[in-house]
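So the structure is just underneath, and the comments pick up after that.
The complex appears here without one of its protein chains, the remainder shown in place.
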Amino acid sequence: MSRSLGSIVQALGGTLVGPADTPVRRLAPLATALADELAFVAQARYASQIQTTQAGALIVPPALQDAAAQRGAVIVADDPYLYFARLTQWWRSEHDAPAAAAIHPQASIHPSAVIGPGVDVAAFAVIGEGAIVAAGARIGAHGVLGRGAQVGAGTVLYPRVTIGDRCVVGARCILHPGVVIGADGFGFAPHQGHWIKIEQLGAVRIGDGVEIGANTCIDRGALDDTVIEDGVKLDNLVQIGHNVHIGAHTAMAGNAGVAGSATIGAHCTVGGGAIVLGHLTVGDKVHISAASVVTRSIREPGQYTGMFPIDDNASWEKNAASLKQLNRLRERLKAVEQALEQAQQKKTEP
Amino acid sequence: MSRSLGSIVQALGGTLVGPADTPVRRLAPLATALADELAFVAQARYASQIQTTQAGALIVPPALQDAAAQRGAVIVADDPYLYFARLTQWWRSEHDAPAAAAIHPQASIHPSAVIGPGVDVAAFAVIGEGAIVAAGARIGAHGVLGRGAQVGAGTVLYPRVTIGDRCVVGARCILHPGVVIGADGFGFAPHQGHWIKIEQLGAVRIGDGVEIGANTCIDRGALDDTVIEDGVKLDNLVQIGHNVHIGAHTAMAGNAGVAGSATIGAHCTVGGGAIVLGHLTVGDKVHISAASVVTRSIREPGQYTGMFPIDDNASWEKNAASLKQLNRLRERLKAVEQALEQAQQKKTEP
Partner (left out) sequence: MSRSLGSIVQALGGTLVGPADTPVRRLAPLATALADELAFVAQARYASQIQTTQAGALIVPPALQDAAAQRGAVIVADDPYLYFARLTQWWRSEHDAPAAAAIHPQASIHPSAVIGPGVDVAAFAVIGEGAIVAAGARIGAHGVLGRGAQVGAGTVLYPRVTIGDRCVVGARCILHPGVVIGADGFGFAPHQGHWIKIEQLGAVRIGDGVEIGANTCIDRGALDDTVIEDGVKLDNLVQIGHNVHIGAHTAMAGNAGVAGSATIGAHCTVGGGAIVLGHLTVGDKVHISAASVVTRSIREPGQYTGMFPIDDNASWEKNAASLKQLNRLRERLKAVEQALEQAQQKKTEP
């Protein structure tokens, strides 16, 4: 369970300064790394920690090469954080490779389903009529693929992921446990105090390289499809309503929610617990802070926030009470300004 | 996969203006509908789109009949949105009827369970001791019915829904994947810095015609039951605490949460991400905006909101900083008002 620095540089590139046979037993955070562990320093502002870390070796940017080399073995990389990301991928493939693909005898696969080469189907998975699983995909235990559902090549479904009828997941995606793709969107017509269900006739289309966190839900569209473009990353417990469109490489943190028919651009980020209301348009490169509520369309790139600042409870109570008077305070201020102005005018009158 | 306008009117009523054999290949949104597709215009304010849509046929209210008939085939309905809702139901039944009901040989059904006629039980479902599944209900793959759980006639459980011991779901309900009915309520007695569990001895009772979204959770009561009345609609990832009571035909959007022992009336709506605190009473026909927090009982019908308005981050930072001074600002304003008043009194003194 140990690799040499030399083998790492051979696999991932970068410049090695120090002995190639330096052993690396584990990748570790800079602050807690031990003598046989490898850590990274992403930016020059962490340079001071180079002297204090116990790490056996460091990944550093060129600007820190000299400082780091004085204390021990170093891998120099232009972007140490990116290098570290790739290193975790290599490390996992070296130490924790998946078992050989197999169709578990206790899986339930409809005879009409099309299972590509190298597909793994775990115990108690259910693959429905006409479903298609492309080469090298892995369907975890208790996974359910509905009628006509499709899973792209190399995609990994962790245990108990549900892909509804006719929904399509692209290639090289990762869906974590409990994900639900293609539940009905929340659509009802009001009628005499009751809600009449609008059957959701659309589906969900998910691009390539998408990662979806545990227990996250993406609803099927009412008429058209809900669309998640390539490279989108959704954290756990995220809710995506029907007919939402999320642009490529947008990332959304845990507990966030997007209501029906909202359109979110590419390269956006949405913080944890944030909510985007329905039928809005959020442009490309918009960043929504955690717990903020998007109540209007946002077309300009930038960071947007709306969140009551936390305070000790007693202070909050006073300020919250005043807040409910705020418009009145504004009017009172205006009255004061006018009174003052009048007084000054009088004074300057002859 | 195509139906004629005539067959639609025959099934659902409404007045047909135009040829009965006009083919409809798909139901589509007004803005994107094509020549062989059917769209609806719900309200007169969308009238302008009648001229621009490419839809082959339109569902319109009587007021728009003339305008719509000038351009092509029309179904006239008093409430086009309601008509559309019923049309989606008919369309689905025509195109996507469920497979014939059957008990899958890989389901695990306790011998004491009572399975009604026409019930479908999918692969790997587990039906516990003394559970009752009424006529025509469908238990999806990986569904779990605990001891003594009951599912009403015609109710559909999508894959991996869990109904806890003794919990009761009414007739014609729809429960989406991942729903958990009857997990323990969150109840503990504090004791010397520890939490002593209060066993949750109640259950959950759900009425008829209730729809519950994916991964939504409804906890069992501590002593009495948690109650969801007829016709309630809950979206995905909603949390309902123990002993909550939700009145008939109330609808709650995604990520909303209701804390223990709160009572919500009938015909309410609760927006996405909104939270109702415990032990409160919300009356009938109360509408809570998205992301708002109900911190006090609300008895008057109406719309209620509490949410920090979103802004560009720099503006938000300034306003949020000022907000933490708001009570102080109020006091300063009062001081200014008093000073001004004194000054004016002096001036008017003889």
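Here the chain labels run A and B in written order, and each chain numbers its own residues starting at 1.
Simple rule for what comes next: a residue touches a chain if its C-beta (ideal position, glycine included) is under 8 Å from a C-beta of that chain, and two chains touch if they have at least 3 such contacts.
Remember, predicted model here, so these are calculated numbers, not experimental data.
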Omitted-chain contact residue, chosen from B:L58, B:A137, B:C217 or B:A248: B:C217
Of B:N255, B:T269 or B:N313, the residue in touch with the unshown chain: B:N255
Selected residue (touches chain absent from view) among B:Y46, B:W90 or B:F186: B:F186
Contacts of subunit B with the absent chain, listed as residue ranges: 106, 108, 124, 126, 142, 144, 160, 162, 164-165, 178, 180, 183-184, 186, 188-189, 191, 193-201, 215, 217, 219, 222-224, 237, 239, 241, 255, 257, 259, 273, 275, 277, 288-289, 292-296, 302-309, 311, 315, 318-319, 321-323, 325-326, 329, 332-333, 336, 339-340, 343
Contact set of subunit A toward the excluded chain (per top definition): 26-29, 32, 79, 81-82, 84-86, 88-89, 91-92, 96, 104, 106, 122-124, 140-142, 158-160, 174, 176-178, 209, 211, 213-215, 231, 233, 235-237, 249, 251, 253-255, 267, 272-273, 290-291, 307-313, 316-317, 320-321, 323-327, 329-330, 333, 336-337, 340, 343-344
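Everything below uses one rule, namely that only the chains that are shown with their structure count from here on.
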Gap in Å, rounded to a whole number, between the CA centres of subunit B and subunit A: 25
